[in-house]
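Working notes, structure below.
Only one protein chain is missing; all other protein chains are in place.
To keep things simple, chains are lettered A, B and C as they appear, and every chain counts its residues starting from 1.
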Amino acid sequence: MTRVGIVGVGYTDFRSVTPEVSWKEIMYKAASRAYHDAGIDPRRDVDSFITCAEDYWEGFSIFDEFTPDQMGAVLRPMITTCGDGIYGLANAFMQIKTGLMDIVAVEAHSKISDLITYKDVVLFAFDPVYNRPLGGHPYYVAGLEMRKYLGESGTTEEGCAHVVVKNKKNAMRNPLAGHEGDLTVDQVMQSQPMFEPLKKLDIAPLSDGAVVLILASEEKVKELTDTPVWIKGIGWASDTCWLEQREWSRAVYAELASQNAYKMAKIAYPKKEIDFAEVDDKFSYKELQHVEAARLCPPQSAGRLVSEGYFDQNGAFPVNVSGGSLGCGNLIEASGLQRTLEVALQLRGEAGTRQLDCETGLALSWRGVPTASGACIVLGV
Amino acid sequence: MRDVACVGAGMTIFSRRLKETGKEMCFEAVRMALDEAGLELKDIDTVVCGSAPDAFDGIHMKGENLLDGCGGAKKTYMRVFTGGGTGVLAPIAGWWHVASGVSDVCMVICEEKMSSCFPHPQSAFGHIWDPILERPIQPNLVWIFAMEMNRYMHVHNIKKEDIALVSVKNKGNALDHPSAQLAAKITVDDVLNSEVMAWPVQRLDISPPSDGAAALIFAAGDKVGPITDNPVWVEGVGWCIDSTMWTNRDLYFPQYVAKAAKMAYKMAGIHNPFKEIDVAEPYDPFDYKELHHMEGLLLCKKGEAANLTREGVTQRDGDLPTCPSGGLLGVGNPIAATMGVKAGEIYWQLAGKAGKRQVPDARTGVCQAWGDLMQYGSVMVMRS
Amino acid sequence: MEKYPGEALSSKKMKEVTHEKWNPRVKYAWSCGEAMSRFLNELKKGKLIGRKCHSCGKIYFPPAMFCKFCFKPTDEWVYLPDTGKVMTYSISYLDMHANRIEEPILVGVIDIDGASENMGIMHYFGEMSPDDLTFGMKVKAVWKPEGERTGSVTDIKYFKPLEGSE
Partner (left out) sequence: MTFIDRIERPEDFRHWFGDMEAQYVYTSGVAGDKFFTALKKGKFLGTKCDQCGKVYVPPRMYCEECFKALTEWIDIPNKGIVDTYTVVHVDRDENLLETPEIRAFIRMEGTDGGLVHKLDVPAEAVKIGMPVKAVFKKEKEREGRITDILYFAK
């Protein structure tokens, strides 16, 4: 069966508000850059289009209706995946592997600044009978999870604060980032407690932005680019959706998703065979939970290692050199594509002052409170 | 491209209101499909959920809430959503999960609980419009179907009496379906005298909103042996979307359905659909849509579907049995879960398990779904 | 006939089983962006504006900053007359919330003159009886007085028959 590679990337920068573009226009901006980068015309060369979106983030009962025009998909095969960007990449990967499609465009964006009542919409995802009637700010679930994770793994709050400091500093070298900064651990520790032990600076601020990646079959990849990035493995999984039943201390979905991706990529020793990673950090402790779940460091050691600079850009295993969600901003369903974009830019040698010496990278996403679902993709040159 | 076969199907009853929550409905449909295929959840390696607007069930990111009922806990689980087209697009997603080699046995489960939207799902339909161009006009969804029906009747000079025959046929066929919500013996006059909602659409021209769930199990060719000696092969898939601006197309012919059909027929090696297809399940949320979609599926020339219906060609014992299940008009319209009366029905027909609804010696079947703002077509061709 | 799973509830029984109610607070301030901002600002001045794509010659109404057929940016703004013809229509006895109404709402799709074929909007019809409505009929916009216009498609009250076009 054919291999699958990335032949084009298109993206906008990540900013808190984008009043000058509508959702159509921000999608068109990213899509037209991706098609330019891949050197293709969507009206002739692209066989299938995939958008990743959820209705309530956008404000339409069926958002799928409002996507084709700005992607160039009028009267073409197109679907909407209700999931993170990497779920969209998974569908594109499978469509190409069947041999039915050669070039597939995958899009995800965030126009979350258009949504005035974000927290009410997050609460609207809670179980309507057992959890939602208790109301309150929905992020208390992250507070419950962080407490359990710190307790079980022995990680300290300072360890989580180091993640925030590292990512916001990394973001200083990412021209796309919207929330970069030189912070100190104390600054993070003294920020307003919101859902103890979760503090204000532990939470990635919301951001707008759009990312489009063009996937192609092996034959088309060789034809279109001389800096191909191959998809070596991809996996996606969910723990149970019940708050009352799930594993609070470990990211089980990340364990299962990365396991599936490693199996496909024939990776037995992730720590050694992968050079760097971009993992979800919508909350600071999640980055630690996710690197442990993906077996990129020994279990329950991430908190200590981040304090020693193990995951820094010049550390033993760089994590989130792009600045992550904490540095770039939380792009909701586009977070997965934001992570994958950084891995692709690194492997193409186009990461500027963030450039790492690397051949294999991993991107891992989480769908946010209150879900226990995530996806993982391993890219290589 | 690996061969893919459907090996089991299941569905709940379709009803205006069900006591079960969305998850519980999914469990019932999945359990029925597993029982029919003689499998257990441990034999399933990926799960695809298809469900239409979150605004019906009233749960944001509804795919996450449904996952344990779909059998997705601790599994490779994903939701796809293309409006009304989800009913056939979700099984197509199940097809590429298996045909790509990523999965050996994939469970596809579609669900809709429209009764959570109180007092009527209509208020959720109020948000499918463009907020700037259309919501200020405060449209009712039936308006645009009335406009499409009006245009279709005008261009081909089709009379309402012929269109009403479809409603009579489907609601009658549904008398043989265990899940039927609105099965009834009615006459053309009943349809023509029913309450006018938005001319030319009247009460008995429309399918009812429903709660319901449906499931299908797809297995790779090399895994089918031990499961069943009666597999139904997925031989053609096609899906297509048209522009957002429904005012930018002439509504008399669904070009997006034709493109999806051509894609599926090319893959299935079908050159003369009318001759080669033994049973068809076009999407029939309205009676005129069955005719509109028969033409979109290239089963007959433009404007001729009404004649075929009048001549009885589309009856169960006709040359081209259409909607033998009773369709959305008779069994019910839980949007995504209509998979049960479209893809599910074609599976049961070709596997010879359609009971009283069985069409004699059906070998090749086509099912189709339609959705969004009159803009999405998904088509699947199956053969036994 | 064997019964498929599922327990139906009548609307009466629905109130007897335990249930939960919720009215979500979900509010938006969509950025209209380039094309729609200009479109709405022109409506406030009582004008219709479209956008032209030079590579395929299509004139879009409502305007768009890109051509969805060529996938290229559109090239220039084009003012359009406020007349058009009826592509399709319906006579509705239901309002938005599916309540029955006595006085029917006349609504349809109007192709705006000067724009490309099949470029139009859905809007109301007025100053005509349901039987007057026909396919291809020429109509003209009736605007709200300037002071009442807010920059919305409802700045046009409805479309009435164009005099001298019967």
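The rule we apply is simple: a contact is a pair of C-beta atoms (placed from the backbone, for glycine too) under 8 Å apart; a residue touches a chain by one contact, two chains touch by 3 or more.
Note that the structure is predicted; figures quoted are calculated from it, not measured.
By the touch rule given at the top, the unshown chain touches A, B, C in the complete complex. Across the entire complex, the residue among A:G143, A:G159 or A:P270 in touch with the chain not shown is A:G143.
Considering the full assembly, B:I132 is the residue among B:A5, B:M61, B:A90 or B:I132 that touches the omitted chain. Across A:K119, A:K222 or A:R348, the residue that sits in touch with the chain not pictured is A:K119. Considering the full assembly, A:F195 is the residue among A:F195, A:W236, A:Y253 or A:F317 that touches the omitted chain. Of B:G8, B:G58 or B:G326, it is B:G58 that touches the chain left out of the display. On the side of chain B, the interface with the absent chain consists of residues 17-21, 23-24, 27, 30-31, 34, 40-41, 55, 58, 68-69, 71, 73-74, 115-119, 123-124, 126-127, 131-132, 135, using the contact rule stated above.
Within chain C, the residues in touch with the undisplayed chain are 7, 9, 14, 17-34, 36-38, 40-41, 65-66, 73-77, 151. On the side of chain A, the interface with the absent chain consists of residues 19-20, 25, 28-29, 32, 55-56, 59-61, 119-120, 123, 128-131, 133-138, 140-141, 143-148, 151, 192-198, 240, 242-245, 248, using the contact rule stated above.
In this section, only the chains that are shown with their structure count from here on.
The touch graph of the protein chains shown is complete.
Among the chains present, the centre nearest to the common Cα mean is that of B.
Relative to chain B, the most remote chain by averaged C-alpha coordinates is A. Centre-to-centre spacing of chain B and chain C amounts to 28 Å, using the average Cα coordinate of each chain.
The set of chain A residues touching two or more other chains comprises 56, 59, 68-69, 74, 121, 124, 128-129.
Across the assembly, chain C contributes residues 22, 24, 28, 30, 32, 36, 68 that each touch 2 or more other chains. For chain B in complex with chain C, the residues that touch the partner chain are 11-13, 15-20, 25, 28-29, 31-32, 58, 115, 118, 120, 122-123, 126, 131-134, 136-140, 142-144, 146-148, 150-151, 154, 176, 178-179, 196-201, 212, 243, 247-251, 355-356.
Put simply, chain C touches chain B in their complex at residues 1-11, 14, 17, 21-22, 24, 28, 30, 32, 36, 39-40, 62, 68, 87-98, 104, 107-109, 118-124, 130, 135, 152-154. Chain A makes touch with chain B in their complex at residues 1, 54-56, 59-62, 64-69, 73-83, 87, 90-91, 93-100, 121-122, 124-125, 127-129, 235-242, 252, 256, 260, 264, 367, 370-371, 373.
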